[in-house]
Every structure is written in structure tokens, then in C-alpha cells.
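Structure incoming, see below.
Only a single protein chain was left out; the remaining protein chains are all shown in position.
A, B and C label the chains in the order they appear, each numbered from 1.
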């Protein structure tokens, strides 16, 4: 057996997940839970704290053999990376876009492809793309042909190949209207619309650098859009409703009050119809910045509103430490209305930013590096984005974003002075 | 008469200060106040809101003729700048160091020099140096010789020439123990000691760029040391005493309480010896950061302490917008004891920073630009300044100084890891 | 065809066209193949597209016995219209380190999920978990028994506990990996199963592990404790490969810019001038690096992977406190430990984690992320509690305000002072 795996096994004793095929290969026994689980003795037969299976078992053989021995790589075409090992072995990784929200049937199809070409192994990337691995050029071609042929009935690709190098790769995103209770926008629908439009940048290497797009459907930012080249963010714009009728039943009022970062919520007593008193809260609407934290703590304070909610665009963030340090994304468009099903304005605006960036930035220059180099006044000018006071910080660390120099460029904003 | 001056006159009507020699040339009448001022009728003969005389009247003739017409300049030697006008006229400015704290006798001597060489005109710079202006090379030599010969009895120069170009010019400073009630250090004495030591950098152009040193004797920073290449700052390190006996007599307690930025002061009542109650305040010493703001508001809370007080050194600030934006100075040495009369440690440390900077920075690179280019870890290493947690920000905007990247250099601080 | 009811979803249907994989088509197909949940979900989504509002209720607390997380309760607010998704809880499962799976594993998972849930998943959630999207309360215990006994997989985190750690692909495929991000991710997940399942923290806590400063798992932006590989010695240089790049035999950045004509590769312009510390230069045909000035940004290595490789004296930089904006604003992680060896059993690292957790559990307020505690109580406090040494690498720049705290012990003569003695020198 593989030395590395043996060492790992030694470290963790005979942990349950180290012989995973034994478990997996048993047929699924639907009745097992009812055999093992007794609600009266919940600890009986309960297996806890086992964690995930050890990853090594799932690696394709070529990767098992060359784990830790890779020497260099080359992206042979968009979506296909060739890895060369110190042992001389090579491996091709093929990256396919994915909607992330996928069904068991699609997973079965993925498993089928993995069996056909990849010794049954497949992986997902940190941005939810699917990666298949093959060892030879021949297998590579066959795999690519196969993937190419797989389409959904509506015509979309099941496994579009791309997302490597200087491209737009998959959009990291969140639940949206498909599963969450706090979203201001949908996630899956917006992502589909934007990626359809930017598809030509997904399967090519024609941008100055990678452009990472992320989406989060509310300010909780589960999509971690705070450090993306382009961020699509769901925002509310109406203060929470307060359901006096049920608030004491469903919330701890002090927690709701404490939840507000701006101190906009205060407890009050109101008269009930029956002449008694009832506790509830009131929101000082002038102080509300629509963060939704009160709703997180209290179901009787919903913010969602078809007219109020929509998309904000932030740009210029990055994560890698390459050349410049990681940066936050910055808010450049405070609001675009929700336009289901294809969010046309959002799609248009995102494409425009990508294109202006693409035509103006230097090679290797990330979007935020470009904006900083040309100056934000020039960014707004070039992208023809109207500048509004909404882009000016007024939160805790705002002072550090004030412009404390006479160095600035003349732009469309100053031409009339 | 001069066109410019006529225009100015027109703008301000016949403002009192527009014919200043008429007033000045009258002999000083010591008895005038007693003739004019009657404490019972204070408004009688009172002249108010006249402001300063119009500057134009004091300019040397060559400057009056060429006001607004200067074309370019050349620093012909340290301390001597030659200006060339569009009219073809030239003017030499000679800059002399000054202690700033000067007596009427020294001012008379300055007046004498001005009369001798400069048509009676002289000026002070924004950094308290003295500038004389002459028109010809011949006058220049004569002036320089004259200045050179003037010494105080102890041997120091009365009018050392220098402070231009890539030099250390005069230290902007404050009152210290000569006049203020809140200082943690002296001002004039420290400045004298540091300038004596750095004199070779005052009368030469051998630094990579100008090095501006400032001193403030307490955190009020009247010397505006917050944006200097090198800042010498007086700091307290013991919390205020509270004089229970007299506090209510001399302070408004609520103002004292409100003055504290960290909320360290709370009002209390204590028992008096006579069995009654007395209001006073207590300081939560753990929360005190020795800013002295309580003492500013309340004389019964003195901070000054011979052992507690001393010097902090900040570096890397700048004001000009040249190449990089203005920057704050940063605290690199939190404390050096007060060592009157010559503050030897402070002097040594300042010189060391100047010398390491001078030997390592690029041409035109200000101290802060240099430190940022090489990295602060390297700055501390090169200057052999021990890094302490005191240099880490923990005030309002601290987060923006945290290091949020993996980009850093190995240095003496990491060599043992 | 199974006995299912398809809703009229004209707006959703518009998302079937275009080249990007259509989740609508996928769901509809799965629905038509027998999963009413998929069709009801599309129906409810259509309603959301109409109202421009979510139709999920504020989550309720559901879970499995003895665990305080791993399940997100969810109920439809239009259950009458879409009864199959009236309950629609998600189950989070610990993903494998670098998200490799066998087809057998996936099929078994699908069997379980078709039987007990909606047939819909997220591969993967933003934190990294496998997300099983939508099931009923009474299925939760059975699912737990199924995944543990029959899939060898445990639940992930939610609530105020540790979340499933995540890592980049690291040594499995990447030549840049300075640490074994997969092994570390596995070890942390196993070591801290208790913290993962039984909420004892003030709020959530995330580990992420990247093998090098390219940070492909976004550790620095998305984890309370970011573990990022780095090296202490010199970048390894193969000078003949450098020449191969210069001569155009090898593609810069491994071909990442292949679809645009950027002109001939220019090592000066594209590598040396872009080096953030300007610590590289050519000496004749040789590329030279002043490694002590290098900040290991990866740029030169990314551009010429055949010629340059990270050093061999490797370990990790540890940064702390990244988080999304709620409440105090977003944070990136801040440097705590510049270099630490990361070899199993990672004792030094785990000791460190123990210390910061102790501090946080002691001092953290309810729903206060670790990064917010750092901001509230200061880096100095972190240094003290974690027994670190203050070094300049921890900060971007020294403080510019002079508001330094001193303790009585540090000050000559302490803080005890005598008003009378003072006034004997200074008349009031």
C-alpha cells in the first residue's frame, strides 16, 4: 500500500473512515435506521464524531502515487491542466462548470463519467466546479468529447469545460430564494443569468487576470463576497416590519434590541385592544441601515420587500497574496432592482465592468489593482457608473477611506468646475 | 506705486494697516495706554479687529517688484536660494536657523542685519527659520560673512545658515517647561541638543530627501508632530493624581468625567474628615492611556511626574503631496526617560535613525516612504530598535493597521522560528 | 413517469436556455423522474420570482440527538401550495479534505438522499460541507444513522460551534503546496469533532487551510483561523528553465493567458518589475533573488512554475479573525504567527488554538466572532493570551496615535504617587 496513507493510518489508529470502501460497498439498507434507532434510547447504536472518511482513499491512482511529488503544471487549454510529477508521471485535470445546486440524478451522471474515464474518482473545487482526472492524452480527448455531448433538455451544457487561468470561473454563491429566510435576491437564478452572459470568458483565457465573481443574497455574505473582483450582493432597503402581535411569542426582546449595530431598536410598551399593556419594539427608521441582523434574531421583524430589495455591486476585492495584498471589494453600485428571471440590468452592468476592465488593465492585473492604479475617479468614469454618496463610507472605520491628499485626477466629475 | 498693492488697497478700503510705516515710525509712547485707556470706559479709544498690517509693505523692494513673477530657483549652496524672475531680476534668500525662543535683543540684532543688507526687510519661515533677502552676489557674500561672525558667548552660532534642500531643517516645536502647564518634556532644551548633534545635516545637502523633525511636549501635539519624518513627543505614563481637597473648587466634575476618551473617570462621593460627604472623581487606572485631557479640563488632576514622563519617538510622517500622499508619523519607540540637560539617549536614537535612513534610502525618498518600501520589520531590524507591543495600535481605527496578508519579510524577529 | 405534479413556471423556464448548466432543467428532470420536491421547489421559486421575496419562514431549531448543529431548519410559508417542501431542512455533512469522492460513495449518498430527502444538494456549501437540501424533521435521525453507519460520514457544523474545516487540493495535485493542507484539514476535523458538534463557543468558528499564499480556499477572507503554507529558505531556481521562458519555449503563467496576444514574454516587465519588493534582477542569463527581501507573494513562481519553486523549509503562517460584515464590518484575517511547523500531530498549533479558544470562551460576548474580540480587546491581548511575542510582522504599520497603555510595573516608581509630595514641589 501507499506509504503516505500508511503513515496517516498510523496516526489515527483504525479510525472508522480509513477503510471506506468496505462501508460504501455494502448495499444501502433503508431499514437500518429503524433497526438501530430507538427514540427511547437515543444513544443506543449511535455512532458519533466520526468525521469524514479519509480523503486519500478517493484519490485517483495516479494522484495517490504522486501525492506530494508534483513538479509543475501547464494549462493546455481552458479548463484542462496538465500536471507533471517528479516521478515523470502526468495527470490531466479537466474542470467543468456546475450550478452547485444539483440533483442526485446529475450526481449519478457524474459518477458514471468518473467510472468511465477516471477510475471512479471525481472532485469538486473550492469554487464548486467539478474536476475529472485522466492520465493520458487519449483519455483526455475521449473525456472532453463525452462531456461536450452532455446537455440538458433546454440546451444548456451539463459539464462546460473552462474556468482556468485568466478567465471568469464559477460564481461562489449562496441559497437565495431556494432555501434561505433572509435573502434580498435569488442566488441560483442570478448566477445562471450572469454566467450565461459571461460564458465566453469562462471557456477562454482572454482576460488580463482571473476575475472572481461571488454572490451573496444578503448582508450576512455567506458567499463571502467581501473579497471578490466582482461581488453581487442582495440588499434590503426598507426597515423591518414589527409584528406587535406575535413578537413576544417568538423573540427575546432584549436580544432583538441588542442585535442592532446602530442601536436603532428600542423596547416599548403599547396598549392592547383589551386595555392591557404589551411589550414590543420600535425601530428608529432613520438609523436603520438594513443589515437584517434584527431579523436573524427575531422572526417578527421581516425586512424582505419586493420593491425594496435588490442588488448592490461591489468590485475590486481579491484573496490571493499575489503581488498585492488581499483586498476588500468596494461598493460601486448601491442598488439595482430585482429583475427575475434573468436580472437583465445586473447582467449588463457586470458584463460592462468586465469588458472595460479587460480592455484597460495590464496583463496580470486584478480588477482591484487596476482600479487603484487608474484611480477610482477614473474607474467610475471609464465604466460610466454614476457616483453616488452611497459609495462613501460612513461606518466604523470610515475615516480611513477619506481622501487626505491633493492628489487626484480630473475626471468627468470635475470637468464642469 | 505697485499695481498689486494698489489693487489690494482698493479691496480693503483704507484699512488701518495699509500705511504701516506712518504708525511704526512714530516713536513709542509708553504713556499712550494710560492716556487712552480708562478701565471704567473700556470701549473708549479702543481699537479692535484691525488684524495684522498688510504684508506687502514689509517685502523687500525686489520682491515687491517681482511679486507673482518668479520663474525658477536654484539652491546655490545650503541655505542660499537664488530666485529668477520673469523680469530678469534675481533675488537671493538666505536662511538661518533660529531657536525660535528669542529675546528682544536678538530681534534687534536681526533688525540691524536687515537694515545693513536687506533694505530693512526680514522674514520668518513656516518652520521658524529667519530669511534675509539680497539682490546681488556681492551683497550675498557680505551678508554671509556677517552672519557667520555672529556668535553667542558660549560659542553657538546666532545665525547658522542652512536648512534648504535635502537637509534637516529647524525643528518645529512647542513650549515645554518654558511656558506650558501640561508638558511631559522640555521643548527648547531637547531641540537644542538634537540640532547641535544633527548640525552637519542642517548645513549640507547630503540626505536622500528632506528630513523634517518636530517636537511636541505633550499629546496635545501643538508641534503637530503627527506628520513628521521624525517626531519627538512628550508622554506621561502615570495616571492623574486626584486632589480630593480642591477638586470641586477648581473643576466642573462632569466636564472632567466627560473629558476622558476611554471613560476611565467616574464621579464618586467620599467621606470627609468632618463626617460629611464630598464629591470627587476616581480614575480606573487600567483604562488610562495618559492623554492628559482630564488635566486640561481640571487642574486638580495633574499627570506630570519626573519618573513617569519622557520621550516617545514617531517616524515616517510627511505633509507634502509629492510622490506619495501625506502620512502620519508612526510610534516606534514608546519611551525614553527625560535626561536633561542634553537628552543624550534621545539625541543618539534620533541620529541613528537619520543615519540608517540616509545610508539605505533612495534619492528623493522620504523616511516614511523608505520604511514602507523596505517594510516595517526591516526598519526595526536595520535601526536596531526593539519592537514592543506598544507600537501596535489599539485605538479606534486599530483594525486598519493589522497585517492582513501573508506578505512579510523574514527578519531578526523571525529568525529563531 | 412517476406520479408527480409539475407547476406552471414560465419565469423559471427562461433559465433553461444559455450555455451555463441550468439548475431549472436539472431540478425539473429530477422532479419529473419522481421527485415532487424538485417540482414544488421550482413552483415556490416561481412564486418568489413573482413576489421578489423569499417564501421560506424564519428557520426553526431542529437537529439530531446530542448534536447542536449540522441541520438548518426550514419551512415553507406557502406550504399548502407546495406541500412536499413544507418542511425543507438542510443537512450539512463533513466533506472530504479536498472534495474527492469515489463514484460508489456518491451513488450511495444519492440513494440515501433520494430515499430520505429531496434529491437536491449543494456540492458544496460555501463553508465546504456537502449540503443535502431539504428533508422533513422525522427523517433527521434516520439520515444521521444512514450517513454514519452506511456512508462513514458525519454531520457538519452550524450554530455557535466549529464549522467543518476546509482546505485546498494541496499536495494531491499542486506543486506549490508548502504544507499538507488536506492532511491538516482532516486532522483538525477529526480532532475537533466535539467542538464541531456541541456548541460551546460564543459564535461560529472556521478553519481553512491553503497550501501556499495563492490561498485557493480563501482562508484569509473566510476563516477565523487561516493556515497558509509558506517557506523560510530560498526560492528554488532552475536557470535553464528561466531561459526557456525567456526564449518563449515555455508559456508564462503556465498558459493562463493563452487566448490573447500579449506580445512576447518579457521577464523584466512581467516578472521582475511586478515583484512587489523588487528583490529580483537578471545577472547575465541568471535570474537572481534576494530572498531575505522576498515576501513570498508567489507571483514569480506563478509565472514560471517550471523554473521556480517554493523553498523546502516549509511551514505555515497563521492569521486570525476573518469574517463577513455582521456586525462590526468584514475582516480579513490578521497575522498572528509568521511561521509554524505543521507536522502531525500538530501539537504546537493545537496548543495555540486551545489558548485562543480559552480566551474567546472566557471573554467573547454572545455572537461575537473571534475577530471582533480581537478588535475589541486588542492585538496586545491576543498576544498575551496566546503567549505570542509581539513582532512587527503582525502589523501593517506601527500605530500613529500616541495612546499607549502602560502598566504600573513598567513604570519607574510605579503608580503610587503622593499628592502632598507633588504639591510640596508645586504650589497649587
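To be clear about the criterion, a residue touches a chain if its C-beta (ideal position, glycine included) is under 8 Å from a C-beta of that chain, and two chains touch if they have at least 3 such contacts.
It should be emphasised that the depicted structure is a prediction, and the values quoted were computed from it without experimental measurement.
Student: Specify the residue from the set A:7, A:25, A:87 or A:388 that touches the hidden chain.
Tutor: Hidden-chain contact among the options goes to A:388.
Student: With the missing chain put back, one of B:291, B:312 or B:350 would touch it. Which one?
Tutor: Only one listed residue reaches the unshown chain, and that is B:291.
Student: From the list B:134, B:213, B:288 or B:304, pick the residue that touches the absent chain.
Tutor: B:304
Student: For chain A, which residues touch the unseen chain?
Tutor: Per the touch rule, chain A residues meeting the hidden chain are 219, 221, 226, 233, 235, 237-239, 241-243, 245-246, 261, 285, 288-291, 299-300, 302, 305, 307-308, 312, 314, 316-317, 328-332, 334-335, 337, 372, 374-380, 387-396, 398-411, 413-414, 417.
Student: Which positions on chain C touch the chain that was left off?
Tutor: Missing-chain contacts on chain C: residues 51, 53, 55, 57, 77-79, 325, 329-330, 400-403, 425-428.
Note that only the chains that are shown with their structure count from here on.
Student: Write down the pair of chains with the top C-beta contact pair count.
Tutor: If you count contacting C-beta pairs, the leading pair is A-C.
Student: How many angstrom lie between the CA centroids of chain B and chain C, rounded to a whole number?
Tutor: 49
Student: What's the distance between the Cα centroids of chain A and chain B, rounded to whole Å?
Tutor: Comparing mean C-alpha positions, chain B is 52 Å from chain A.
Student: Approximately how many whole Å separate the CA-defined centres of chain A and chain C?
Tutor: Centres of chain A and chain C (C-alpha means) sit 11 Å apart.
Student: Hunt down the residues of chain A that sit against at least two other chains at once, touch-wise.
Tutor: Correct list: 321, 326, 397.
Student: For chain C, give me the residues that contact two or more of the other chains.
Tutor: 213, 215, 220, 276, 296-297, 332, in rising order.
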